[in-house]
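For this depiction, one protein chain was excluded, whereas all remaining protein chains were kept in their positions.
Going by the order they are written in, the chains are A, B and C; count residues from 1 in each one.
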Amino acid sequence: MLETLKEAVLEANLELPKRGLVTYTWGNVSGIDRGENLIVIKPSGVPYEELRLEHLVVLDLNGTKVEGKLNPSSDTMTHLVIYRNYPELGGVVHTHSRWATVWAQACRGIPALGTTHADYFYGEIPCTRKLTNEEINGQYEEQTGNVIIETFKDKNPVCVPGVLVSNHGPFSWGKDPQEAVHNAVVLEEVAMMAYHAFSLKPDLKQIDKTLLDRHFLRKHGSKAYYGQS
Amino acid sequence: MLETLKEAVLEANLELPKRGLVTYTWGNVSGIDRGENLIVIKPSGVPYEELRLEHLVVLDLNGTKVEGKLNPSSDTMTHLVIYRNYPELGGVVHTHSRWATVWAQACRGIPALGTTHADYFYGEIPCTRKLTNEEINGQYEEQTGNVIIETFKDKNPVCVPGVLVSNHGPFSWGKDPQEAVHNAVVLEEVAMMAYHAFSLKPDLKQIDKTLLDRHFLRKHGSKAYYGQS
Amino acid sequence: MLETLKEAVLEANLELPKRGLVTYTWGNVSGIDRGENLIVIKPSGVPYEELRLEHLVVLDLNGTKVEGKLNPSSDTMTHLVIYRNYPELGGVVHTHSRWATVWAQACRGIPALGTTHADYFYGEIPCTRKLTNEEINGQYEEQTGNVIIETFKDKNPVCVPGVLVSNHGPFSWGKDPQEAVHNAVVLEEVAMMAYHAFSLKPDLKQIDKTLLDRHFLRKHGSKAYYGQS
Partner (left out) sequence: MLETLKEAVLEANLELPKRGLVTYTWGNVSGIDRGENLIVIKPSGVPYEELRLEHLVVLDLNGTKVEGKLNPSSDTMTHLVIYRNYPELGGVVHTHSRWATVWAQACRGIPALGTTHADYFYGEIPCTRKLTNEEINGQYEEQTGNVIIETFKDKNPVCVPGVLVSNHGPFSWGKDPQEAVHNAVVLEEVAMMAYHAFSLKPDLKQIDKTLLDRHFLRKHGSKAYYGQS
């Protein structure tokens, strides 16, 4: 079963440069096998064009390496914190994609300004608070995960499948690595359009709850009627 | 004859990703056979790279499916309202193309700021009012069509072949699916240039009526002299 | 000799979509044979992907067609006015390239803000005044040429090889069609960078004359030392 997961994680990682979300090695995707409680993640600093199945690293939820010769992504601990806290998630992505990173650098969440946003994110895509000096100097990557969890204390990560880490960049997730990447692509599109809509009309407000509901629930939940299922 | 229409609708749909107007499945093109009063439209949620002739859905003008196994685009009712009200139209397109969606999210129409706009759109590309809660909670996609018709009560859709739906994105149309897509491409270009021209000169006004006339009528109507016919 | 010119004009036209300067048929390149006083120009409304040598149109300087079955570009008279007034020019280009058109729509010339500009344009790339209603309703394309000449009454078109036509878009030129296209590409780059530099620092001023001189004269004239000749 881990072979299937590894293939999914490899494919999802390769989707990042294909979709224009990464420069050099600035991104990583992981997936989890909830039966085995093992995650598969991209190794640190390996170029996408050279990435092969055998480079992927398998870890348990404490971060102990179970398989693989290479060091896992330096952001691994952030992924692990997300998996530990949200058992409903099967894949996590981190990138420095441009427009999402612009919002993260400005330390601002992205409000829902249109139906594109509402189709995928049920409300604002939040931006975390800044990490404290203690958090940065301590277990930095783990604290990055913790501040994401803190940001979602009143939010459902399945309904808002992404976040901006202040001064850093986006993380997104989904039921599997492919959906996590899909949400990373959407986040980037939404960030681009929200940036420019704000610039065109600086006092723009979030769309009405009714429209947000209509679009999110048209695609998600028991009353969804978008698509073929 | 529907085979020819299906081929035209398929080709027009595939033109959307080729022209950079869609991400994932965020767009749909339809065409109508006015003799049979049947429309052909993209199925809902099918990726463009997998789209084949046999996936297209045939419907009558009430939205009753006549042929096809898949669900039609979730925006089908909006297309139908447009066809019912404008017998001169043969194709309709909806996308979330970036620059047009930026204007739609800002709830602003795009004034004619240059001859590129005037060559295709005889005046402002309007933005609809927001839908009411009742409209959103009711037959939402049909009401989206209705608010487009309301927006065009004093406009000729042949002279202004596109609209922005508030908080949502653009619809465009034409005498056939190809022309509808052509106008979607133009709308996106015009939206990009208008955004930046406004940013460079915030008090910019629409071009003079004389220039608007000259360019629109150079390409349209009995005195047109652009092109080879 | 016209065969060589036709090949140069065809190649220069095909360079426009390759360089991302045109959407659909929104551009045209011409070249002139100064011995024969004949110009070769793109036909009106013919898609670039279908453009062949035999489609090109040959005209004398009065605009009388000498060879070719198709109608010449609707902008032909503007090209002719430029050739008649500037015997030193051998090629002319018109596009609606995005960033240059943004400035044209804002009716603003592009000041020299950096050495990229200074390497090719010896000072501001001017924007014409708006045409009067009489000019628009009269011989519009010829008047467009006339207003370009008026704009250059104190400028040398060889030193400033391009212009923005107010509310419309850029024209550029050179000693042959290839150089004219080269200058169209540079104009677009310069327009993009000037737009953003202004946005970053709204009170930005033109670079000092000394730097303008140094860069322009490093590439042009008898003391040039850039390149291999």
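In the analysis below, a contact is a pair of C-beta atoms (placed from the backbone, for glycine too) under 8 Å apart; a residue touches a chain by one contact, two chains touch by 3 or more.
These figures come from a predicted structure and were not determined experimentally.
Trainee: Which chains here touch the chain that is missing from view?
Mentor: Within the full complex, the chain left out of view touches A, C.
Trainee: From the list C:113, C:136, C:164 or C:180, which touches the chain that is not on show?
Mentor: C:113
Trainee: Would you indicate which residue among C:41, C:89 or C:207 is in contact with the undisplayed chain?
Mentor: Selected residue, touching the omitted chain: C:207.
Trainee: Decide which residue listed in A:53, A:66 or A:106 touches the omitted chain of the complex.
Mentor: A:106
Trainee: Which parts of chain C are in contact with the chain that was left out?
Mentor: 113-116, 182, 185-186, 189, 192-194, 196-197, 199-201, 204, 207-208, 210-211, 214, 218, 225-228
Trainee: Across the whole complex, list the residues on chain A that are touched by the chain not included here.
Mentor: The missing chain touches chain A at positions 23-24, 26, 43-46, 70-71, 74, 96, 98-99, 101-108, 130-131, 133, 136-137, 140, 167-169, 195, 198-199.
To be clear about the criterion, only the chains that are shown with their structure count from here on.
Trainee: State the smallest step count from chain A to chain C, taking one step as a move to a touching chain.
Mentor: So the least number of steps between the two chains is 2.
Trainee: Suppose every chain is reduced to the average of its Cα atoms; which one is closest to the average of all protein Cα atoms?
Mentor: B
Trainee: Could you work out how far chain A has to rotate to sit on chain B, using CA atoms and steps of 5 degrees?
Mentor: Result for this pair is 90 degrees.
Trainee: Listing for chain C: what residues touch at least two other chains?
Mentor: None at all.
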